[in-house]
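Structure record follows, encoded as structure tokens.
What you see is the complex with one protein chain gone and the rest in place.
Here is chain A:
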Amino acid sequence: MKYIDEFNDPALARRLLDDIHATATRPWAMMEVCGGQTHSIIRHGIDQLLPEGIELIHGPGCPVCVTPLEMIDKALEIASRPGVIFCSFGDMLRVPGTDRDLFQVKSTGGDVRVVYSPLDALRIAQQNPDRQVVFFGIGFETTAPANAMTVHQARRRGIGNFSLLVSHVRVPPAIEAIMQSPDCRVQAFLAAGHVCSVMGTAEYPELAARHRVPIVVTGFEPLDILEGIRRTVRQLECGEHRVENAYPRAVQDGGNRAALRMLEEVFTVTDRAWRGIGTIPASGWRLSDAYRDHDAEHRFDVGGLTTRESSLCRSGEVLQGLIKPHQCEAFGTTCTPRTPLGATMVSSEGACAAYFLYRRLDATAPRPEEATPVG
């Protein structure tokens, strides 16, 4: 237990761990959905503090990683057009498209700008009425309300030169898809706290009951994650499959009602392709028909692009928890944050990046139980 002194409350961490060790009698595999949780787990070595056989499987919860290649290529195409100001969050800059990234588009003359918030992109549109300003709207349920409100404001304030390239994804259908996969080893979920801050927990009881999996809403701090694991193990040991909220200081069961109303108004649920995973039914949002003229895909003709994925990259398997990053042959050799083959190495929330950052020395030496699938 080499890392435990680094916890902000080592005594509490010790109590939670002792409880997990005392409760666990069998191997269990649980998935932390959110990439932020993955980073916290790997940095603090939480997976190494758990009893033998309790395995954390890293989930698809990184919006940068799951944005489909086709959408990246569309973004690159739009950003290269004269007269366009293309705005994006900074972590999209180096996500590889078929043959380049946004960073390269900028260095070859494209007007690509990094913004902190979609509202910044709206301000740029207001200041540049003779240009087309496009914002790359990616993200899970946490980001979607911001983009919904921004489009809503563009409409209300008559800012016609603003549009959104939408690639939003939703967590519950991804959980469904993971559970339906024939290779699925996941027996419980640590749900992403911030997603639930917006959406609440209403979507989960049905999933938990149908697949007989505990779902515990969990935060990001090491102690939150330990508490999430503790409750999950308790349920698994008792054969229960309930939804529990272990992050009540940021999550109310009903979510954020104002945000939910805005999502309902601006977006429509749609099938969405996930990079490396494929299309998941009803797993995304697009702009609703009433907002179609603010849809960049409608405004710019970007259909018919040919995409080509790296044949080496196994990020689809990483995102579904089927392999750990260091089990990919390219990991740390041909694929590094400097020369990323896949988005899971580029994004700071990606699992490959987490392994590269915090485990580079022992990356080739997985724990024995990782080599033998549990369950």
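FYI, a contact is a pair of C-beta atoms (placed from the backbone, for glycine too) under 8 Å apart; a residue touches a chain by one contact, two chains touch by 3 or more; residues count from 1.
Basically, contacts and distances are computed from a predicted model.
**Student:** Can you work out the missing subunit's protein name as recorded in UniProt? Choose among "Glutamate synthase [NADPH] large chain", "Amino acid ABC transporter permease", "HypC/HybG/HupF family hydrogenase formation chaperone" or "Ethanolamine ammonia-lyase small subunit".
**Tutor:** "HypC/HybG/HupF family hydrogenase formation chaperone"
**Student:** Of A:161, A:197, A:245 or A:320, which sits in contact with the chain we cannot see?
**Tutor:** Only one of A:161, A:197, A:245 or A:320 touches the chain omitted from view, namely A:197.
**Student:** Quick one: say which of A:23, A:153 or A:268 touches the chain that got left out.
**Tutor:** Considering the complete complex, A:153 is the one touching the chain left out.
**Student:** Among A:30, A:124, A:233 or A:246, which one touches the chain that has been omitted from the display?
**Tutor:** A:124
**Student:** Specify the residue from the set A:58, A:94, A:275 or A:294 that touches the hidden chain.
**Tutor:** A:94
**Student:** Contact with the hidden chain only, please: which chain A residues?
**Tutor:** Interface with the chain not displayed, on the chain A side: 8, 34-36, 39-40, 43, 61-64, 89-91, 93-94, 103, 106-107, 113-120, 124, 139-140, 142-143, 145-146, 149, 153, 156-157, 194, 197-198, 219-222, 249-252, 256, 258-259, 262, 337-338, 348-349.
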